[in-house]
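What you see is the complex with one protein chain gone and the rest in place.
Now for chain A:
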Amino acid sequence: MEAKNAKAASTSHFSKWWKDFGHQWQLQTMAIPGIIYMIIFSFIPIYGLVIAFKNYTVIDTIDGAQWVGLENFRIIMEDKYFWESVINTLGISGLKLAFGFVLPIIIAVMIYELRDSVFKRVIQTISYLPHFLSWIILGGMIITWFSSNGMINELLNFIGIQTKQNHMLDVSKYWWIASLSDVWKEAGWGTILYLATMSKIDPTYYEAAKMDGASRLRQIWSITIPMIRNIISLNLILSVSGLFNSNLDQTLVLMNSQNQPKAEVINSYVYRVGLMQGNFSYATAVGLGISIISVILLVLTNIITKKLNDNQSVL
C-alpha cells in the first residue's frame, strides 16, 4: 500500500516535472543546443581517452580498436625521449615559477605605492601590452633579438663582450630564453588581481602605521602583503599544479634542430608522436598520464597551503 502510494507520488512528481519542462520550452530551446554542443565537443573527446588503453590506428574506429590494457603506459616508462621532454618541461616551468611568481607581486606593490598619478596609468598600459601579443609574434621578435646581429648581441658588444653568436642555436640557453620570455610577457598582466585586491585595503591602516613610525617598506611588509595573502596562495597553487603544463605555441616557434634536445616539452612531444607520426594511442596515453599527475599536484598543493593558511582553503 505504502509502496503503491510512493510510486504514485513519484509518477505524479515526474509528470509534474515534465509539465513544467513543457511550459519552459522556450528556455529549453536556449539551453539544449549548448548541452548538445558540450556532449559533442567535450564529452566525446573525453570518452576518446579510452584509446590510451587500446591500440588505435587510422583504419580502426575508437570502439573497434583492440584493448591493450596498460601496455602504452609501460612503454612510456622506458621511453627516453618522453623523460627528456618531462625534464625540459619541469626545468622551464621551474624557472618560470622562480621568476614569474614573485615578480608580479613586487611590481604590483610598486605600482600601488605610486598612489594615483598619470605615471601609474601609463605604466599599467605599457606593462599589460605584451600579454596581448601572440606567441608567434613574440617568437619572431625573440628570434630577431637573439640572432647573431640582433639587439642582445649589440648590447653585449656595447658593454664590452664581443660576440656574434646566434643564441637561439645554443642549446644551453634555451630554458632561460623560454622561461624569461614568458615572464616578460606575463609579469605586467599578472599584477591585475593583486592591484584590484590592494585597492580595497582601508587607507586608515597606513595612516595608523605612519603614526606609529613605520617606514614605507615596513608598511608594505606588515599591511599590503598580508592583505593580498589569499591571492598569493591561490596563484601559488595554480602555478605549482601547472608545473607539467607546457606551452606548445612557444615551443613550436622557438624550437629548431639545434636546440631541440632542451626544447622538446611534453606537449610538443605529444604533438610530434601523435599527429606527425600517427601514433595516436601512445600520444593519448602520454597526455592522460600528465593530466592525472597535474590533478594530484593540484590537490597536494591545496592541502599544503591549507595547512599554512590556518586551515582555510583558497580554492
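The working rule: a residue touches a chain if its C-beta (ideal position, glycine included) is under 8 Å from a C-beta of that chain, and two chains touch if they have at least 3 such contacts; residues count from 1.
In this text, contacts and distances are computed from a predicted model.
**Student:** Could you tell me which of "Response regulator", "Branched-chain amino acid transport system ATP-binding protein", "Carbohydrate ABC transporter membrane protein 2, CUT1 family" or "Ferredoxin" is the UniProt name of the chain missing from the displayed complex?
**Tutor:** Not shown, but named in UniProt as "Carbohydrate ABC transporter membrane protein 2, CUT1 family".
**Student:** Which of these touches the unseen chain: A:Gln66, A:Ser291 or A:Asn309?
**Tutor:** Of the candidates A:Gln66, A:Ser291 or A:Asn309, A:Ser291 is in touch with the missing chain.
**Student:** Sort through A:Phe21, A:Trp83 or A:Trp221 and give me the one touching the missing partner chain.
**Tutor:** If we include the chain that is not displayed, A:Phe21 is the one touching it.
**Student:** Looking at the full complex, which residue from A:Ser134, A:Thr163 or A:Asn309 touches the chain that isn't shown here?
**Tutor:** Result: among the candidates, A:Ser134 touches the missing chain.
**Student:** Specify the residue from the set A:Met30, A:Ile59, A:Val118 or A:Ile159 that touches the hidden chain.
**Tutor:** Going through A:Met30, A:Ile59, A:Val118 or A:Ile159 one by one, A:Met30 is the residue touching the chain not shown.
**Student:** Taking the full complex into account, what residues of chain A touch the chain not shown?
**Tutor:** 17, 20-21, 24, 26-31, 33-35, 37-49, 51, 62, 107, 110-111, 113-114, 119, 122-123, 125-130, 132-137, 139-141, 143-145, 147-151, 153-155, 158, 166, 168-169, 184, 188, 192-193, 196, 210, 213, 215-217, 248-249, 252-253, 256-258, 267, 270-271, 274-275, 280, 283-284, 287-288, 291
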